[in-house]
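Below: one structure, written as structure tokens.
Left out: one protein chain. Kept in place: all the others.
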Amino acid sequence: MSTTPSASSNVYAATELPELGFRNYWYPVLAAWRLRQRPKAVKLLGEEVVLYRDGGKIYALKDQCAHRGARLSRGKCLYPGSGTLSCPYHGWTYSGETGQVVAKLMEGPDAILPAEARVTTYPVQEHNGVLWVFVGDMNAAPLEEDLPECLAKPDEWHTIGTWRTYRCNWRVLNDNLCYDLHAPFVHRNSPELFFQPVFPFASHVTTTKLENANGLGYVAKDGVTEASYPGLGLFPPPRETFFRRLRPMGRGQEMDREKAQAVKRYGIKYRHMSCLPAVTLVGRPTGEYFMVRWVTPIDAETTLFYSINAFRRRGWLATQLDRIGWAFWMSWSHDWIFSDQDKNIVEGVRSNAEQLSPTDLGVAAWRKFAVENARRSPTEAPTEDDRPAPVCADDAGIGSAAE
Amino acid sequence: MSTTPSASSNVYAATELPELGFRNYWYPVLAAWRLRQRPKAVKLLGEEVVLYRDGGKIYALKDQCAHRGARLSRGKCLYPGSGTLSCPYHGWTYSGETGQVVAKLMEGPDAILPAEARVTTYPVQEHNGVLWVFVGDMNAAPLEEDLPECLAKPDEWHTIGTWRTYRCNWRVLNDNLCYDLHAPFVHRNSPELFFQPVFPFASHVTTTKLENANGLGYVAKDGVTEASYPGLGLFPPPRETFFRRLRPMGRGQEMDREKAQAVKRYGIKYRHMSCLPAVTLVGRPTGEYFMVRWVTPIDAETTLFYSINAFRRRGWLATQLDRIGWAFWMSWSHDWIFSDQDKNIVEGVRSNAEQLSPTDLGVAAWRKFAVENARRSPTEAPTEDDRPAPVCADDAGIGSAAE
Partner (left out) sequence: MSTTPSASSNVYAATELPELGFRNYWYPVLAAWRLRQRPKAVKLLGEEVVLYRDGGKIYALKDQCAHRGARLSRGKCLYPGSGTLSCPYHGWTYSGETGQVVAKLMEGPDAILPAEARVTTYPVQEHNGVLWVFVGDMNAAPLEEDLPECLAKPDEWHTIGTWRTYRCNWRVLNDNLCYDLHAPFVHRNSPELFFQPVFPFASHVTTTKLENANGLGYVAKDGVTEASYPGLGLFPPPRETFFRRLRPMGRGQEMDREKAQAVKRYGIKYRHMSCLPAVTLVGRPTGEYFMVRWVTPIDAETTLFYSINAFRRRGWLATQLDRIGWAFWMSWSHDWIFSDQDKNIVEGVRSNAEQLSPTDLGVAAWRKFAVENARRSPTEAPTEDDRPAPVCADDAGIGSAAE
């Protein structure tokens, strides 16, 4: 199956990104409250990992005993407080800190514990009510380095996370999040936007590197909310517009890049950003809310979609109202209905062939940015491919209407 | 896995026929009433196709958007009457006639619509209450050319169709239909034949090319309905014969090739015929009924068995009686029970090895006829293999009792 980047060798095909995700990043894997007394098996980037808590700490080890290959996730913390996990089969007992075997219970205290009797450890952290695991070959970056500010500063933001498993490769789901103008089409009748005009489309999208060099910000200009197509008629069709009486609000409201509170008060330059490894932020003009969509590859056909709603702390009462608003409205309208409109589509996508188009400028820009800027261990070869120009504008080589 | 045509290089092994079916033919894929407002995904010969109706016409396109690979079958006809289908993802809108993109809704009316922004179209037709799709590389033949007369002339025949999915390769199911003398054995206790003698077996089968050169007619002579096997006893065993008091009738009645009404009045020469691409006709001595069994390959392991009962129109009342007879008797006794006796067997068949035998003269003849006569696009190489003699008689090289 050959993959055909449509217009220009300046564009990366979906399949040129690593199938199992970018290594050497932190990924959310499990709601913290779901890890209790018993160890838990998770899988990310194709690797099987056991998580466990002991003595107030959390540990992550490769979920395969070095001895005879049993799953450590079926074992127990036999010695609470020691930070160890014992294999269910012959009691090889691993230090969660080092991955080293510290006892082979069935061999007695005098057993030889050779250096190779160990399993891989994974850096793991609890943060924002989520367990984050670092997968890669390098030393783990500090978690905060991989987090957007709204997640990195829990004293300024409070969060509510949800998750869902998608039956598709992570790249298909992540492409969906790169401001590719599917939203005015796919979500036009979503309850959240039902009485508002559709999102603007046919916009001119540009992308700019974020100051922290970890991602891209999207800006869309000159969009319309209605257009007439020769031989077809209006989009949206009139039968879908007569009831759209509200003005844009909430999610539907664009950010005025001069006057919006987000910009003036908080210095947030973009309403929509994509960051490495596969994270999307969608904000509001108030600068007081972000929806963070973290795409965690499980294996080549399965992806964990970890969605975190981040609200700026504005006092106790506001926090309660945020939570009530989420529970009675957003959890349903957005985290469920809106997202399922995408899920239904992306789970059917086949990426063996594609023809990128001007609506995909964001996708092309993100792919290029990601491939060229992702962390790499020093042993990894540099990108074999050094594609010249940035894809942040019409020079992307994607066939465009402007010419 | 080597395949061993048993006796002679003059015989084609099952696996020498194309695994996904003969291309460049029409195949039935869906009862017409099942395609309503929403597009419908079907698969045939390994190809995924979306069917939709608009403005009184039916269209068939490859079920994968050229843009980012979403399934068109999850899209909608947003502009009724225009004959277009819009992709659910970014609204690329395809002409059902040409497969060409006529609008990219999210890019505005000025979007460039390059020639390569298109998907394959499939010829599709509604006929006899069934949707027929042509798969191949050549221009579609007229549908009538691929239909037996009883389906081609709806003013002379009325039809009732049913379908069933089989978990086997199409070749295994089609072999089952080539007058291979399994019927006297497999179906001997089927309700349709319960009180009649079993079908004749140990017959001498000959095959003759049909006048339209599209298939073979089978003639069986000298069959018996009982025989005694040394060391075993009678077939059928006596415990299965004492209640067989009726004379052959309906399906059980052979056609007298001199006197039968089918021959004299209607000029139907054969009661049992196999036609390309994988169609079987079983008639009656009256010449007023045909059971048409159309084998549509879905993929290498799955097959659609489309069964059409065709009744000659003999006035309004006769038509009503045909329909009542079908509803209360044939639908149950034949389309269900009788066919399931085969389904149970063919779904377990493994074709990696076979030893054809005189009962398989029909199978061998059909395979040879089909391989050598199937439509081929000019670009396709001719059969690499030109096996000499016809398989219409004992010269088939299949070990026979006559020598």
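In this document, chain identifiers A and B correspond to the written order of the chains, with residue numbering beginning at 1 in each.
Definition applied: a contact is a pair of C-beta atoms (placed from the backbone, for glycine too) under 8 Å apart; a residue touches a chain by one contact, two chains touch by 3 or more.
Quick caveat, the model's predicted, so the values are computed rather than measured.
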Among B:P39, B:P184, B:G252 or B:P297, the residue in touch with the chain that has been omitted: B:P184
Residue of B:G56, B:P230, B:G315 or B:P378 in touch with the missing chain, whole complex considered: B:P230
Contact with the hidden chain (one of B:T162, B:T319, B:S333 or B:S351): B:S351
Residue ranges of subunit B at the interface with the undisplayed chain: 175, 180-182, 184-186, 201-202, 224, 227-233, 235, 237, 344-346, 348-360, 399-401, 403
Footprint left on subunit A by the chain that the document does not show: 64, 66-71, 74, 78-79, 82, 84, 88-91, 93, 102-112, 114, 116-117
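Just so it is clear, only the chains that are shown with their structure count from here on.
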Subunit A on subunit B, rotation in degrees - Cα superposition, rounded to nearest 5: 120
Geometric centre distance via CA averages, subunit B-subunit A, whole Å: 49
